[in-house]
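Heads up, one of the protein chains got dropped from this complex, but the rest are sitting where they should.
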Amino acid sequence: MHINVHKVDMASPSDVSGLVALIDAGTVDPATIIALIGKTEGNGGANDFTRGFATLSYQLLLAKHLKLTPDEIGKRIAFVWSGGTEGVLSPHATILTKTEAQGTPDGAKRLAMGIALTDTIPPEDVGTKKHASAVADAVRRAMSEAGINGLNDVHYVQVKGPLLTPAGIADADKRGVTTATRDPNGSKVFARGAMALGVALGLGEITQAAFDATRIAADLDVYSAVAATSAGGELTSCEILLFGNSSKATSPFRMGHAVLADAIDASGVRRALASAGLTLSAEPTKDETSRIAAIFAKAEASPTGKIRGHRNTMLSDADINYERHARAALGAVIASLTSDTAIFVSGGTEHQCPPGEAPIAAIVRI
Amino acid sequence: MHINVHKVDMASPSDVSGLVALIDAGTVDPATIIALIGKTEGNGGANDFTRGFATLSYQLLLAKHLKLTPDEIGKRIAFVWSGGTEGVLSPHATILTKTEAQGTPDGAKRLAMGIALTDTIPPEDVGTKKHASAVADAVRRAMSEAGINGLNDVHYVQVKGPLLTPAGIADADKRGVTTATRDPNGSKVFARGAMALGVALGLGEITQAAFDATRIAADLDVYSAVAATSAGGELTSCEILLFGNSSKATSPFRMGHAVLADAIDASGVRRALASAGLTLSAEPTKDETSRIAAIFAKAEASPTGKIRGHRNTMLSDADINYERHARAALGAVIASLTSDTAIFVSGGTEHQCPPGEAPIAAIVRI
Amino acid sequence: MHINVHKVDMASPSDVSGLVALIDAGTVDPATIIALIGKTEGNGGANDFTRGFATLSYQLLLAKHLKLTPDEIGKRIAFVWSGGTEGVLSPHATILTKTEAQGTPDGAKRLAMGIALTDTIPPEDVGTKKHASAVADAVRRAMSEAGINGLNDVHYVQVKGPLLTPAGIADADKRGVTTATRDPNGSKVFARGAMALGVALGLGEITQAAFDATRIAADLDVYSAVAATSAGGELTSCEILLFGNSSKATSPFRMGHAVLADAIDASGVRRALASAGLTLSAEPTKDETSRIAAIFAKAEASPTGKIRGHRNTMLSDADINYERHARAALGAVIASLTSDTAIFVSGGTEHQCPPGEAPIAAIVRI
Partner (left out) sequence: MHINVHKVDMASPSDVSGLVALIDAGTVDPATIIALIGKTEGNGGANDFTRGFATLSYQLLLAKHLKLTPDEIGKRIAFVWSGGTEGVLSPHATILTKTEAQGTPDGAKRLAMGIALTDTIPPEDVGTKKHASAVADAVRRAMSEAGINGLNDVHYVQVKGPLLTPAGIADADKRGVTTATRDPNGSKVFARGAMALGVALGLGEITQAAFDATRIAADLDVYSAVAATSAGGELTSCEILLFGNSSKATSPFRMGHAVLADAIDASGVRRALASAGLTLSAEPTKDETSRIAAIFAKAEASPTGKIRGHRNTMLSDADINYERHARAALGAVIASLTSDTAIFVSGGTEHQCPPGEAPIAAIVRI
């Protein structure tokens, strides 16, 4: 396996010119694209349509190149968008391609990826252990596809899956089955939590017994250290993008990760990069920062309302959602070390780290 | 002269309990307070009333202690509030006290302050060279009062002064005189610019000839490196708080400053601290950060809409004002180095640095 | 009893000049003021400090006039502020004074008011039937004080009371007692609901048996038709302002009320005014509208997300809270009939009307 990583800036949610240029220059073969992960400049909330607009725009471009319909592109390529480019964050897309190994693997552990889908998750399973188990199975398949043998080589597992919609709840009612909650918005927490627990189980971060004993969205001290999960009303099954390092890969990149203690944890950013093989100087040099291909992080408001003893106003602000405050802060801290504001920072960390902390992963050029 | 610096957290704009505790403990003698500089948790815009609420609350407290009216406190003590605690920023007040030198100065340059007022600036002078010249005179007086001899020892000059209000414009009309602009909101730029140019002239950063040749709010390549100016409709004269170091002072602090190249310039933050005598490690230690008594910075959106080549959306966001994005970003970057989110970060930098850059000053315990 | 009603515009949350003018002109005797009800120009959310700023500003004014402390004014006069002047809504205060009957009552039913306080509501009682029962008792006292004999003559009962704060929950924990919920923000719904149910019981709108059978914040088809309740973390007991008509009063006003079917129910506004004795023409005349002394209404987003079959985006908007959308809409509809934008419109209607509907009350000059 050989994974390549290209990052393109976007002038608007429908701006696909960066990828057009890469295709036209022969740098990217559209047939090799397996995933796009990016930030769009919406508000990141329920009425953020920039994610859908970006997906449709890239689907139309790739449909033209690959002689497929936009729907077929949607099935072939994983699109992961996070809305909200607060502070210095820059709208962009990271394009991931996958081809056969180039030459013989040299034995070094290099970037590898696996993608897997679950079956349809019916409404009555959303946010439950069944949901989590389905993810766990898919995670095992993705890990196998990636050619990764052990948990220590997995660094980031991005999962997208369904939440409970009013239509889903109505359907469950009709069939006489119960759902995890009757509140569509409130189901996000259960869905994200179930998927993160599923990652933990699938990777072997927790035992089956621990899994069975954990109450989803309640026992938050049980978590995966590498999951990043999101739930959307438009999805009916779960899509897993598993990133790690494999000695069978020939990719010119290595992956690493760490956990951020809070939104100003510059030290945690350094640890994530070091885990991928890049030790930054006190004042990072251009040689160092130019090796960073992509950073994926979650940002979260502290549940105590304080960071290192001082109160902030993220949770009490009625004008700006706390996720926007948190992304603005963490994005700037990361960029102050990497000199690159095109970073993937999204929100919501149930069962993805200890409460108040946040996962961060990095892809570094070898 | 002996200046002391105390920082207190605030649980709300009217929370004066931090200062109450300092007074009750005998740590702060209310009669020695000369200025309060702080952040309040409003939106930082025209309808941010948290600044006024904080001022009234502290005035009531000090009026009781000093047997004066709130108005008399307002004349005796300088209040400088910036609204908007975006990202990790923490509502707080920095309390500055001034007493006679404690013992004989040891020859080292130590924190010194001077405060001066201009006469009333009539509407027709607001945002003009007359406004600037009045500030220049007051800056010279403040410098003298601070016992500071040369420009190199001045590190931060905070100026608050009038802008043009509808009432002021009407008054000018009645007297048949013209004003710098007829747009009250637009007058902020002229007022802040005139005051910053006045600082540059008063300190000798620019010559009288250069001053005469500069068009206010137009020739932005002429600027003071240490000014931080703000304009408010409630003011009729300008108040200057000049900070620097003097060998006549016995204060246990030293001041420094630098210019930030952009909102993620961690290196600039390190330079400002180094200028005040504190060199931070790559990962700052608690011994280092505990020496930082206060940081005052300005945050600004890049006029190009880009930082280090990547676009951000500060200027096109119709939901969140660009100043809020900029403060969220810079505040987090500074706190990621200092471990303290109670930082004074405000906006608007005309003639206070090159366009897109921003001044930063620091007070460090010796 | 003789109640007078004066409405003053406010140029900012601390602007008390309208009341100063009324006092200086001898129109209002500050010693007769019993309540102020108004709108301030904050965001209406948890970080809206304009309410506190307005209260402190009026307390300082009245403290000076009545030779009392601000705290004593707070105990003597009821202050009810709602933050958020969306759309055309105008910041203002309605000042209510109470004196002895002027001459002999003429037998007509005229505006009457009663004010009563509950004892302290301990955290374990907040949002429970005990909370509701305490309100019911106070409502009965307020009704008696107002000289109102029957439910039909009660038109508006404004109740302010405590919610659960983190400190309150901690205190309950220490004493080993449980609270209605452990979520401070979520306790608003229980507190508002309990107080509204208490009004319904106190007025006899529901029987004791119905009261006992109703689950607070769950059985929302049980409600008072005249309650308007709000909960705040700064309160420890409940304050009841009961408005209605009494034949013992000599006030030059009459009160009425109605229920609005939705946020565009102009017909409901007309019914509320008609209930107070004012029938508006198709295009209301100045003679008609000048008789309207005050309007108090609640605005609420429709739980279905639709109004008369068409979807709106109040509930899905991540930038603007749904209460702000609802207040902007209803305020404009009311003002389009009354020609006066200084209207009290606030949010949150648990047990105060059927879900999606909203109460409205009016004071009309006879």
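Per-chain residue numbering starts at 1, and chain names A, B and C are given in the order in which the chains are listed.
Following the convention adopted for this analysis, a contact is a pair of C-beta atoms (placed from the backbone, for glycine too) under 8 Å apart; a residue touches a chain by one contact, two chains touch by 3 or more.
Everything numeric here is computed off the predicted structure, so don't read it as measured data.
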Chain not shown: contacting residue from C:L241, C:I307 or C:I363: C:I307
State which residues belonging to subunit B touch the missing partner chain. 43-48, 313, 316-319, 321
Subunit A residues touching the chain left out here are 12-14, 41-43, 47, 49-50, 52-53, 56-57, 319
Against the chain that's been left off, what residues of subunit C make contact? List them. 9, 11, 41, 43, 85-92, 263-267, 270, 281-283, 307-308, 310-314, 316-317, 319-320, 324-326, 328-333, 335-337, 339-342
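The rule we apply is simple: only the chains that are shown with their structure count from here on.
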Rounded to the nearest Å, the gap between Cα centres of subunit B and subunit C is 42
Note: subunit C sits from subunit A at a C-alpha centroid distance in Å of 47
Multi-chain contact sites of subunit B, meaning residues that touch two or more partners: 41, 43, 319
